[in-house]
Each structure stands twice: as C-alpha cells, then as structure tokens.
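Heads up, one of the protein chains got dropped from this complex, but the rest are sitting where they should.
Chain lettering (A and B) follows the sequence in which the chains are written, and residue indices restart at 1 in each chain.
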Amino acid sequence: MNNSNKKADWGTSYGELVWKEFTKGKLNVVCLVFIIMLFIVAVLSPFIANDKPYFIVIDGLLYFPLFKELKATDYSVFLASLAGITQLLLIRRNRRKLDPSLRGSALLRQVTVIAGVLLLGIILIHVLIPHRLDAEDYKTMITSGKAEKALFAPIPYGYARTDLQNRELPPSPEHWLGTDDVGSDVLCRLIHGSRISLSVGFVAVGISTIIGIFIGAILGYFGGRVDFFGMRIVEIMMAIPTFFLIITIVAFFPRSLFNIMFIIGITSWTGDACFIRAEFYKLRKQDFVQAAKSLGLPLKSILFRHMLPNGVTPVLVNATFGIAGAIFIEAALSFLGFGVAPPTPSWGQMLSLGVSTTGRFLWWLTLFPGLAIFFTVLAYNLVGEALRDAIDPRLRQ
Amino acid sequence: MKDKDNILDIEELKTYFPIKTGLLRKTVGFLKAVDGVTFSIKRGQTFGLVGESGCGKSTVARTITRLERATAGRIIFNDLDVLEADKEQILRFRKKVSLIFQDPYSSLNPRMTVGNIIGEPVKTHKIASGINLYEKVADTLTKVGLSPEYINRYPHEFSGGQRQRISIARALALNPELVICDEPVSALDVSIQAQILNLLKDIQAEFNLTLLFIAHDLAVVQFFCDVVAVMYLGRIVEQAESDLLYKKPLHPYTEALMSAIPQIDPSLRKKRTILKGEVPSIVNPPGGCPFHPRCLYAKEKCSQIAPALELKEDGHMVACHYPLSL
Partner (left out) sequence: MTELLNIEGLTTQFYTEKGIVKAVQDVSFSIKKGETFALVGESGCGKSVTALSIMRLIPDPPGKIVNGKISFNGQDLLGLKEKEMRAIRGNNISMIFQEPMTSLNPVYTIGDQIAEAIMLHQKKDIEASWREAVDVLRRVGIADPDQRVYEYPFQMSGGMRQRVMIAMGISSRPDLLIADEPTTALDVTMQAQILDLLDEIQKEYGMSVLIITHNLGIVAERADNVAVMYASRIAEMADANSLFKNPLHPYTVGLLNSIPKLGEEKQRLMAIPGNVPNPLRFPSGCRFHPRCPICNNDSRCMATEPQLEEKEPGHMVACWKV
C-alpha cells in the first residue's frame, strides 16, 4: 500500500449482490415495479381521483379546491414518502462518499434525524391543518355556467360522494369500473382503498417482523432458561386466535385502521419468532459465530450482523406471505363490517359490497377489488420468493 | 508459584456439561469433557494438545476463550485471572487471544466480504478505522500470502486452504499474543496442510506469537510443537518436549497412538500396538485410571486408583502407575 491517496475499495456489499441477483429475473422486476406503482398511486390518490378540480375560475377569480381540501392524513402521507425518498438518496450518497467502516453509525444518525422530523411534522400537520369539509359540487358549477374554467383530476369522482341517480351502473366510458350501491365510482374507491390495504400489510408485518426477530434472536441465542420460559410465552400467544381477538377488540374500541394494524402486528409475530429461534439455535453453534464471540465483537453485531443475515430467509418469505395475510384479514374484517368505517374505502370492504342491498349480485363490485387484492398479494409473494433465492449465496454457486 | 515466562497457566481446569432429561430438564449427570487439566505455556512457545475425538482437547480451547463456561479451576493469562475477569478485561483479553477453527467452511460468515470479516474485529477493538482500516486489512492479507484484491470477495469464492489463510489473517489482524489453533489443518488436503503449517511457523516467528496447537494427528503435532501434551478422556496423560515424547513415550496410550499412525517409510514404522475396544463414553468413564480397560499393561491397581500427572524426569510428566521404559 505505497499509494497513500488510494481510495479504499471494499467492493460490492452483500445488499448490492442480492440486488444484482434479484434483478436478474424479469418477473421479479415486473413485480417490484408493480408494487412501487401501487405505492405511488396510493400516495398520490387524491390527485388521481378527486371530485374537486385542481383549479377553477369563478367570476374571474382563481381557486384551488383540490389542494384546499387535502386532509392532514394526506399531508402526513406526503411527508412520510418524502422522508423515505430522502433516506434512500442518503443511503446512495453514503455508498459513494463514506468509508464502509463509518456507514453504520452515519446511517443510524440519519435515520434518527429523519424519523424525528417525520414525527414532529405529522404532529404539526395534525395540529395546524383544520379538518375542512367542502361540500360544493364543482361539476354542476361548470355545467350551470357559474364557473368559467376548471381542470379536474383524471378520475373526477370523490370516494365519499354519493350519486343516487347513477347507482349500480356497470362499467361504462363514464365510470370505467362501474358504480356501487350508493353511486360512488368503483375505480376511485379502488385507488383510495389501496392506501388502507397497503398500509395494513406493511405496518402490521413491520411490527410483527421486528418483534418476532427480536424475541426469536434472544431465545435462540441464549437458549437454556431464557428459551424455556420465552417459548412458553410464545406458545400462549400462538394459542390466541388473532382473528377473534381483533373482532373482540374492535368491538370495544373505535373502529380504526391503526387499531387493526397494531393488533395484527402484535399477535402474529410468533411464527417469525419461532423461525428465527430455530435458525439462531443452529447458527450459534457454527464456527463463524463462535469466532465472532471469541474476537470480542459486541452482542449487537453477533446477533444482527453475523447471525441474522444467515437466518433471515424464512422470516423474509414469511413476511411477504404475512403482508398478503394482513391484507386478507383486513378484507375479511371489512367484509364482516368490523373494518374501517365507511365512507373510507378499503378493498376488502368493497369486496363485501358485491352483493347489493337489493340482493342483486353485481360482478364489477367483486371482480375489480378481488383482482386488486389478488395481484398485490401475488406480487408480494413472488418478490419474497425471489428475494429468498437472491439472498442465499449457496444457491448462487 | 507463577513463572514470569509463562503466558498462560491452566490450573485444575474442569468443564462439565450437565446432562438433562425430562420436561423439567432435571440434571441427571455430568459429561466431564475436561476433568482437571493443568498446564502452562511459555511465551513464544508452541504447545501441542493431542488426542482422539471426544478427549476434550477442543473444549479446553473453548473454555480458555470463554466460549464454554468452566466448572472449576483457574486460567491465568499474563496476570489476568480469565475466569474472574470483568467485561472490560475480557474485551482486552479477546484482543490478545485469537482462535483459529478447524473447518474453514463454517468459520467464515458466508454473507460478509473478506474485508469485513477481517476488518470488523479491528474496528471493534479500535485498532484502526477509515482508510487505515483498509490498509491494515490489505496488509494482513499480504502477510498470510493472499492478494489484497481479495478484500471484496466472499468466502465461497475461495478454496479450503485460502479460507484457512483468511481465518489466520482475521486472528492476526488484532496483533494477538496467543493464538489458539483448534485443528487448523485437519480439514485440508495434504499439500495445502503443509502450506498452512509453514505459514503458521512463519508468522509465529515474525510476530513472536505463542501458539496453542490442538490436533488429533500426533505426527503433525510432534513436527510442529515444542511441547506436546496427550489427552485422554478429559485429562492429560502425558506431557513432554516433543522429541522426548517421540523417543521415549512413557504412557501406554501415547505409545499406542504413535504406533497407529500409518508410516510411509518402513524404517520409521514402530511395532504396532493395537488398542482393544473403543474410547469409552465420557458420561460413564471407567473407574481408576481411565485408560485401564484398553491398556495392554494394566494391573489391578490401575482399575482402582486414578494416577496423577507426575513429573518423572526433565520436564517429562506422565499419569501412569507403571510408566513404560522407566
């Protein structure tokens, strides 16, 4: 090493290798793009489907009803996605600018700052932005000539807007996917419903995976008495049927999406914990873990840097199935009427409207939300499977 | 009592594993993997520990490095009582004592690059960071005979011998004083084995290391070590300088072990003493001398009283009531 200003080249990281392997499959990329598209649609749903125009000119004055009507939830979602994108960009920057030995702590710093800003932002948004209800029908303003000019969203319907004249219409050029029993546009509700279904899957599985990995890692690594009592608790948790627990809790508490996500999250970690425990049990006897121990590496590093990447595969697969499962649970709850409160749409709730109040079976009310659930779940599962294959270096040989 | 030249003193070390059964995991007995082992290693020495599988030699290594909990005894490293040490002292101890494992395939994390495998401990012990860390890793790789380009490769891209070199580099990067090699060459091919043994010799001379070398192959240990201790069923049965041990084995087990090694050169072949039976289970070791059921020279006393390790002549210690050639 005589060249002193030579840059340290630590080569491709494991994450990059996995990414390279993952993107080798065309279908994997398609599925990933599909999921990303879903997220974009979910985030931008008020701009895609809204009965308020982007702008409207009334008596020569310019108004922005759509922007004015955005709720605190919408702003929170925007802020959260902004934070997410910033973090991703920062990770890229770290890769290029920082020495790998410094990346870990830098990342931790960034995540803390961004999470703090995000939390503060969301609180501020909820305090500062008043809840407005703009019941004005801008479309009649145009037709009646009250307003001169307006630009509407591509799907000019609101998810909460009822239109009893146009109820139970099959798909037509006006309503691409038809209307439901109160005359709301199905496509619009599908787009707004994606937020619920996606966040249920993500948040619930996020909570359960983190709890599961943490508990499983401790049980598997320490073994002995910790494992013995820990496993009994896991078994007790396993014996509780999640679905009925949720139904019970929903009956006591207000019907809220966060309650559902939280309950799914804190009851379904047992599977992950068992997987991780079993993997760690095997791994802790492996020489490289013993080596890490004998070299005096901190427990945090042994558990999460040395053992976890080697034992995470089953949990990863389980997580993708878990996302699908959470979407199904939400759908089932909504189908039973325990889900999110109307008029907020969710895919499951829409599915339950397939049979109308008059007793007629309306195929477009079941087919489209059903397809949406089907494709989302499929995409998640395929991505999970591809990730499992990509993550295993032995399969690559 | 403590000799200044000694880097490591082991006194009456015992490592028992409880045998548990039933729902409530009641302890029904103990597996005495290491049962009262005493030895000392001098600074700069190569100390060999040899024995068949299950004799407890690896457990000794793992107990010294605190990977297993000792049941009784004392381990003194320099002036540190290892078994009584606090967290901070242990961290410093771990920097000075490195362990090299037998299986080069399982001792390297398959998900980490060579650079990370070697670099992480260096970073943890605050020996170097940033660009210095990179240089340190590259430098260490060169020392074990690997190209610094390998820094960003993954373990599965290497052959067994190269992996063992990486293992050695990982141990070496911390500038240790004592390196414990637990069967470092027994998983390797003959031609590679010689390379690794030579490498260990070279780095020992270069860095003035003390080595505790554990193996089942008496020929390798005899060639490589200054002092050899032979273990049988959790105890040391004989200890001597390696030439002396070869020329004049005092314990019947050492004699049998030595004669069992297949030799290429007929002139080196010793009269073969084939041992009867197999190594008894350590759960129920035989009473008296643990070797007596297989011993060709066993007498009545052997089945009743266990012999202690005694100094017979110039550094030659043996645990036998009726030592050979005395």
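Operating definition for what follows: a residue touches a chain if its C-beta (ideal position, glycine included) is under 8 Å from a C-beta of that chain, and two chains touch if they have at least 3 such contacts.
Since this is a predicted model, take the numbers as computed values, not measurements.
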Shown chains touched by the chain that is not drawn here: B
Options B:G119, B:G161, B:P293 or B:P307, residue touching the unrepresented chain: B:G161
Residue, one of B:T15, B:Q193, B:T210 or B:Q239, that touches the chain absent here: B:Q193
Which of B:I127, B:I261 or B:L324 contacts the chain that the document leaves out: B:I261
Touch with the omitted chain, as defined above, among B:K14, B:R43, B:R74 or B:K201: B:K201
Residues in chain B touching the chain absent from view: 52-53, 159-162, 189-195, 197-198, 201, 216-220, 222-224, 243, 246-247, 256-258, 260-266, 268-269, 272, 274-275, 278-279
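The rule we apply is simple: only the chains that are shown with their structure count from here on.
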Inter-centroid spacing, chain B versus chain A (mean Cα positions, whole Å): 52
Contact set on chain A toward chain B in their complex: 1, 8-14, 17, 99-102, 228, 286-288, 290-298, 301, 305-306, 309-310, 393-394, 397
Chain A partner contacts - residues on chain B that touch it in the complex: 25, 62, 65-67, 90-91, 93-95, 97-99, 101-103, 106-113, 115-116, 119-121, 123-125, 129-131, 133-135, 138-139, 148, 151-154, 156, 167, 170, 174
